[in-house]
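Shown here: the complex without one of its protein chains, the others still in place.
Every chain is named by a letter (A, B and C) in the order it is written, and numbering of its residues begins at 1.
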Amino acid sequence: MNLIKQENYIANTWVSQGNGSFLEVFDKYTAAQIAKIPMATEAQMEQAIVAAQSAFIELKSWSAGKKSEKLWALRNKIEEHQEALAQLIVKEAGKPISYARNEVSRCITTVETAATEAVRFTGEMVPLDFGPGEGKTAFTKRFPVGPVACITPFNFPLNLLLHKIAPAIAVGCSTVVKPAPQAPLCTFALAMFMDEIGFPIGTMSALVCDIPVAEKLVKDSRMAMLSFTGSEKVGWYLKSIVGRKKVTLELGGNAAVLIDADADLKEVAKKVAVGAYIYAGQTCISTQRIFVVDAVFNEFKTLLTAEVENLKTGNPEDDAVLVGPVIDKGHVKRIEEWVNAAVENGAEVLTGGKVASEANNTFMPTLLTNTKNSMLVSCAEIFGPVAIIEPVADFKAGIEAINDSDFGLQAGVYTNSFENVKAAHENIEAGGIMINNIPGFRIDSMPYGGIKGSGLGREGIKYAMEDMTEPRLMVY
Amino acid sequence: MNLIKQENYIANTWVSQGNGSFLEVFDKYTAAQIAKIPMATEAQMEQAIVAAQSAFIELKSWSAGKKSEKLWALRNKIEEHQEALAQLIVKEAGKPISYARNEVSRCITTVETAATEAVRFTGEMVPLDFGPGEGKTAFTKRFPVGPVACITPFNFPLNLLLHKIAPAIAVGCSTVVKPAPQAPLCTFALAMFMDEIGFPIGTMSALVCDIPVAEKLVKDSRMAMLSFTGSEKVGWYLKSIVGRKKVTLELGGNAAVLIDADADLKEVAKKVAVGAYIYAGQTCISTQRIFVVDAVFNEFKTLLTAEVENLKTGNPEDDAVLVGPVIDKGHVKRIEEWVNAAVENGAEVLTGGKVASEANNTFMPTLLTNTKNSMLVSCAEIFGPVAIIEPVADFKAGIEAINDSDFGLQAGVYTNSFENVKAAHENIEAGGIMINNIPGFRIDSMPYGGIKGSGLGREGIKYAMEDMTEPRLMVY
Amino acid sequence: MNLIKQENYIANTWVSQGNGSFLEVFDKYTAAQIAKIPMATEAQMEQAIVAAQSAFIELKSWSAGKKSEKLWALRNKIEEHQEALAQLIVKEAGKPISYARNEVSRCITTVETAATEAVRFTGEMVPLDFGPGEGKTAFTKRFPVGPVACITPFNFPLNLLLHKIAPAIAVGCSTVVKPAPQAPLCTFALAMFMDEIGFPIGTMSALVCDIPVAEKLVKDSRMAMLSFTGSEKVGWYLKSIVGRKKVTLELGGNAAVLIDADADLKEVAKKVAVGAYIYAGQTCISTQRIFVVDAVFNEFKTLLTAEVENLKTGNPEDDAVLVGPVIDKGHVKRIEEWVNAAVENGAEVLTGGKVASEANNTFMPTLLTNTKNSMLVSCAEIFGPVAIIEPVADFKAGIEAINDSDFGLQAGVYTNSFENVKAAHENIEAGGIMINNIPGFRIDSMPYGGIKGSGLGREGIKYAMEDMTEPRLMVY
Partner (left out) sequence: MNLIKQENYIANTWVSQGNGSFLEVFDKYTAAQIAKIPMATEAQMEQAIVAAQSAFIELKSWSAGKKSEKLWALRNKIEEHQEALAQLIVKEAGKPISYARNEVSRCITTVETAATEAVRFTGEMVPLDFGPGEGKTAFTKRFPVGPVACITPFNFPLNLLLHKIAPAIAVGCSTVVKPAPQAPLCTFALAMFMDEIGFPIGTMSALVCDIPVAEKLVKDSRMAMLSFTGSEKVGWYLKSIVGRKKVTLELGGNAAVLIDADADLKEVAKKVAVGAYIYAGQTCISTQRIFVVDAVFNEFKTLLTAEVENLKTGNPEDDAVLVGPVIDKGHVKRIEEWVNAAVENGAEVLTGGKVASEANNTFMPTLLTNTKNSMLVSCAEIFGPVAIIEPVADFKAGIEAINDSDFGLQAGVYTNSFENVKAAHENIEAGGIMINNIPGFRIDSMPYGGIKGSGLGREGIKYAMEDMTEPRLMVY
C-alpha cells in the first residue's frame, strides 16, 4: 500500500481535480518534492460539508459498540502500517525517525484509548429529589454536537489529527479536515484507512485548500464545532469568526522548566537537552525557557551546554539524529532573525546560534543566556531549536519568571522540596505542571491544553469527547 | 433598609456621577418611575475592570471554607429581605407577586447551593501509571479563570444574576455586572448586601451603561469570561467580539410541549396554561408551542382554551394574578404585530389576541392555532403571553415538530408510553427533556442550558463553577 | 495444546501428588470420566497461601500498564483457544455448545474489560479546604487488599472464575482458587495460560480439595478477602468463618419476570422460554418465577407452554440443543422431588415434570402453575429446568409477588407503561431490574450482584476492582 495519496478525499471519494493550483509537499530535509495535491475549490468544500451533515445523521445512531469496533479496526490499520507511517512522517514533517516511530506508537494508543472510551462514555445522574423536584429522577446522556471542522498542524501530522478524529468517531461526530499545508500526507493516509474500513459517506473528508476556502469551513453554520491545533495568531482569529460554534484551540507556548538547587543536575541536563531540542523544538510543549536557581545556575549551564553540544543534528532518517530540519525556509529565517535580534540586544550565545545547513533547513541547537523577556526568543513561541537559560533568585522567583508570559500550556519543575512542589501546583499558570520532568511530558489520555494565550479547552480523548458532545437532561 | 439604590456600585463604592444621562426605571404596571440611575462612563467601566482584576488576586487565595461562609452570609441577607425583594421584583420586572416570591425563594436555594458546592468543588485523579507514565501520579485541581463579565436579563432580575454571582464567589472569580436596563434594581440590592458582608474591593461591581461601554466590558482582555443571559441576537453577536474569553450564553427559545393521547388531558391543560402564560410568558422556557396528537387534539384544545380564559390577568401585586404586564411598550407592540401577522396569514385566535390594557402594558393571554412554522409566533421567541397549539399525526411527528426550530433549550412531553419516553430523550434536540411536565421545569442545581440557537454551556451552580475554572494537572 | 490438565497448580508448579484420593470429573451428558485430579493436602494449601503472600508483594508493585499488558496476553490466549475452551465447557459443565461459545466470547470481553480498566483505575480528590482543613489538598489512591481466596461455581466455569481473577490481576491481588468439584478443568486451563504468560510465583494457585482444606483457605488470616460464587447456604456460612476478611458473595435466587398486559406476548414468550430453560436453568439469574397480569395470563400461558415444548433438550454438543443435562444425579433427584412435592400439593404441570433421560441426567423443561409460595419450586432456588407461571391481579401485585422471596438478584418486567417502569425500579427488591427483558440479562461490565439472600457486594470488573482495593487518603 502506497501511503502517499495525492488527491483530496471528499465525501468518501478521491478527487484529483481542484481549483487548478496545487499544493506541493517536499521532503523537509532533501527538499525533494514528494507529492502534489490539488487545492480544493469552494464547491468541493461545500460538498464535504454537506456530506458531513448527512454522515452525522447516520453516525449519531451508531451504537457505542459499533463506534468502538470501527476504532479498533482503525487502530489495527495503523499498527499494520506502523513503519511506513513513521517514514512518511520523517519525510513530510522532517521528524527524526526515532521520534516519528514514537509518534506512530502514540497514535495506536490514541485510537485504542478512543475505542475503549467509546464504550465507557455516558452521562450522569442528577439528584433533584427535593423541593419542586420531589420524587423525580433525572439524568443526562451525552449526544454528539454535529460535524466538526478540524484544522491540524504539521508537527504531529498523524497523532494530533487523531486527537480530533478518534474522539469524533467515538461520539459519532463527522469531520471535515484541513491539514497543515506543509505536512498533509498523513491525513490522506488516514483517509485511505478509513475508506477501507468503511464509514458513512462524509464521515471524514480531508481537503487542502487556500485560506478563503478554509474560512468557509470555519464559518459555515452547519459545522457545529471547530477543533483547531496550530498557531496562536490563527487560532484566536478563527475563534472570532466561527459564529455559534463551540471552539477548542490547542495553540502553542514558550514552555518553561525550573530547576531547584537539590535537583540531580547531570540527569536533568540530559533530559532538558532532549526536551528543548528534539525535533528541532517544533512541539507545542518544547522547553524554551530554562530557569535555574542562582546557587546552581553556573553548574547547570555548563552541564546543559555540553549536553546540547552532544545532540546529533542532521538527517532525520538517521536513527541517532535528534535535531532534524526546521519545517521550512521561512521559519529558518525567522528563527535566525530572532536569535540575531537577541544577540544584538545583549544575549549571549552559549552554543549554536546559526543556521547549520541552508540546503537542509537545519538550525544549530542554540542555547542563549542573558536574554530579556522582551526579546522574541523569550516572550514569543520560537518553535525552533532555540532555548534560553536564565538564573532566578529562588524557586518562588522562578515561578514568577515562568508566569511572566502570555502563554500557559505546560511547565516543568525539578525539585525535591515538597513546599516547592505544592507552590508549583498552586501558582504556576499553566494547564499542566510536570514535577521532576520536562514540560514536554504528555500521555495521550491525560487532559491536555493551555490557558492564557495557549488556547481553550482540553484534548485527551475523553476530554475531547466531552467537548464534542452536549449533555441532554431527562427529568421524570 | 431601602432596597432601591440609585447609584452604580464600582469597586465597592456607590457612585452617583455618571455620563450625564440617566436610566429611568419604571413600575411595569403603573408606569410610575421608581428609580433613576446614572449611566456609567467608560472610565468608570475601566475602574470596575481594574478593581475586578485586583479583587481576583485576593479572592483566588481564599479557602473554600471562607468562600462558603460568605455565601451563607449572602443567603441569609436574602432570606432576611425576602418579602422586600419580592416586592421589588414585582415593581421593576412586572412579575406577579406569587411568582416573585417564588423567585426569591429560589434565590435562597441558589446561593445555598453555591455555599455547599464551594466546599465540595475539587478536581479529579488522572490515571497514567502506564507507558511513559509508569509509576506516576497525576491529578487536577481547578483554578478560577479570572474576572467574569456578567450581563443579566430583566425577567429573573435576582435569580439569574445569582446564577452568575454565586458560582463566581464559590470559585473565587470577581465579576463586573451589567444588569438589564429594564430591571437593574435587584442587582444593586444585591450589591448592598455584598457591601455589608464585606468582600475584596472589586469583587462585584455593577453598572448600568450604554452599549459602547458595555462592549468595552465584553471586549476587555482582562476579563477572562463572559457569562451572558439574554436575547439570542445579542448573545451570539457578543460571542464574536469577546476575544480570547470563555463564553456562556443562556439565550431563549420557543419551548414546546407534546401531548400524547394517553395523558390526563384535564390536568395537563391546567399545567400547560400556567407554563405558557405565567409572567406573561416572559421566561426562557415558557411554553410557546403546544403539539397534541391528532386523536385528542380537539378535546385538549377545548380544555386548554378554557383554562387560558380562566387565568387572571392584571396587576402583578394581586396574589391571584398570573399574567401581569409585558416588560415595555416596545414589546407589547412587537407581540401585537406578530399575532396580527399570523392572523393575517391564516392563524386562528382561540382566545385573546389583543392588547388588554395599553396603560398597563398587558396583553391578553393568547392561544393561536392553524399557524405555520414560518410565522414569527411559531419560529421566533415571542417572550409574551402567546402560544400556539397544533395537531400532530403521532408522537413521532410531534418530536419532529419540536425539532423544527432554531432553538433547543427545554421541551416537555406528556405520555405514559415508555417507548415514547425513550424516543423523546433520544431524539428531541434540546438541553433538557421534561417527562410529564412542562418545559419550564427548573431546579436551580440541575444542568440548564440550550443547544442550537439557545446558547452555549450550562448553568446550574456546579456547572457554572466548572465553566468559571480551569483544571490544572499535576504529574509527579 | 491439550486443555485438560489433571494436576493442581500450586505456586506456579503442577503437582500430581495429593492426599491420596482423587476428584473424578465426568462428561455431564455421557457420564464418561474425562479427568481425575488429586485432592490437595492441607500442606499444599498452606504452600499456595504462602506463595500468594509473596506473589502479592511483587504484584502490588507492578504498574497499571504492566498489569494491563498481562491481561491482554491472557485475553489473547483465551481467544486463541476459544473453540477448545467451549468444548471443554460442554463436557465438564454440560452446557449446550452455542451457550458455551457465548461464555467463552464473554470471557474475552471480561478479560479485555479488566485490561482496559486497569489503566483507568484510580482514586478521587477529596475536598477539604475548609475549617481545620483550610489550605489542604487531599486525595485517595487505591491499593490492593492482599491475596484473595476465590471459590467458583460449576455453571460458568471459566467466566465466573475470570470475574475474580481478571480484576484481581488488574489491581495486583494474588489469588488461590478452589474451583467447583463438578467442573474444575477450565480453572486449570486458565492456569496453563497464566503459566505460559508468566506471573510471579503464587499469583494464582488452583487446587481441588475437600471441605476442611477449603475451610483452611477461607479462614486463613493471610488471605485478605473471600470472593465466593455459589450456593446461598455455603456462602452465608463461609461469611461467618472468614475472620477479618472482606467478603463478596454472589449467590443465587429465584429470579422473576413480570408481564404486563401491553407486552408483545408472542415475542416475550419466546424470550422467557429461553431465559427459563437455557442450560437447564442452571444460571443464577435463570427465570424461575413468571408472573402475568390476569388479563393476559391464559393467553401467555398457552403461548409460553408451546414455546417450552419447542425447546430442544438433549446432547449439549448438538448446536440446536438449549437444554442439556443437569449437573449431577443428586440434583436431578432433588429437582424431581421438588416438582413432585409441588404437584402433590396442588401444582399443575403445564409441560414436562419428569426426568427426560436417567442416563444423561436430563430433566424435561417443566412449567408449573397453581403453585404456592411455600413450595420449594417457588421459594427456593431450583437451579434446574423448572419454572412456575402464576397470574397477578395487576402490575403492582406483580411487584409484590416478585418481592415475596428471600432472594433479590435480578428481575425482569415487560411493560410499555412508564408508570409501571418507574414503579418497577422504585419497588422491586433486587440488584438489577431489566425492563422489557428477562432477568438473565448481563453485560460483564455492569454492576452485578444481589441483595437479601442473594449475596453481598457487586461484581462487574470495575466493581470487583473496588472491592479488592482500599482507598488510602493522603492529606497535605
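The rule is simple: a residue touches a chain if its C-beta (ideal position, glycine included) is under 8 Å from a C-beta of that chain, and two chains touch if they have at least 3 such contacts.
If you're wondering where the values come from, they're calculated on a predicted model, not measured in any experiment.
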item	value
From A:129, A:196, A:337 or A:406, residue that would touch the chain that is not displayed	A:129
Positions on subunit A where the hidden chain makes contact	63-66, 68, 119-127, 129-131, 133-135, 137, 139-141, 415-419, 421, 435-436
Those residues of subunit B which, in the complete complex, touch the missing chain	116, 120, 137, 418, 422, 476
Positions on subunit C contacted by the hidden chain, ascending	109, 126-128, 130-133, 138, 140-141, 145, 236, 239-241, 243-244, 246, 421, 424-425, 428, 430-437, 441, 443, 445-447, 451, 453, 456, 458, 470-476
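The definition used in the following text is that only the chains that are shown with their structure count from here on.
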item	value
Topology of the chain contact graph, where touching chains are joined (line, ring, star, complete, other)	complete
Interface sides of subunit A and subunit B: same vs different residues, half threshold	same
Averaged-CA centre spacing for the pair subunit C and subunit B, given as whole angstrom	51
Chain centre separation (subunit A, subunit C; CA means) in Å	46
Subunit B, residues touching no fewer than two other chains	126-127, 130-131, 133, 140-141, 421, 435-436
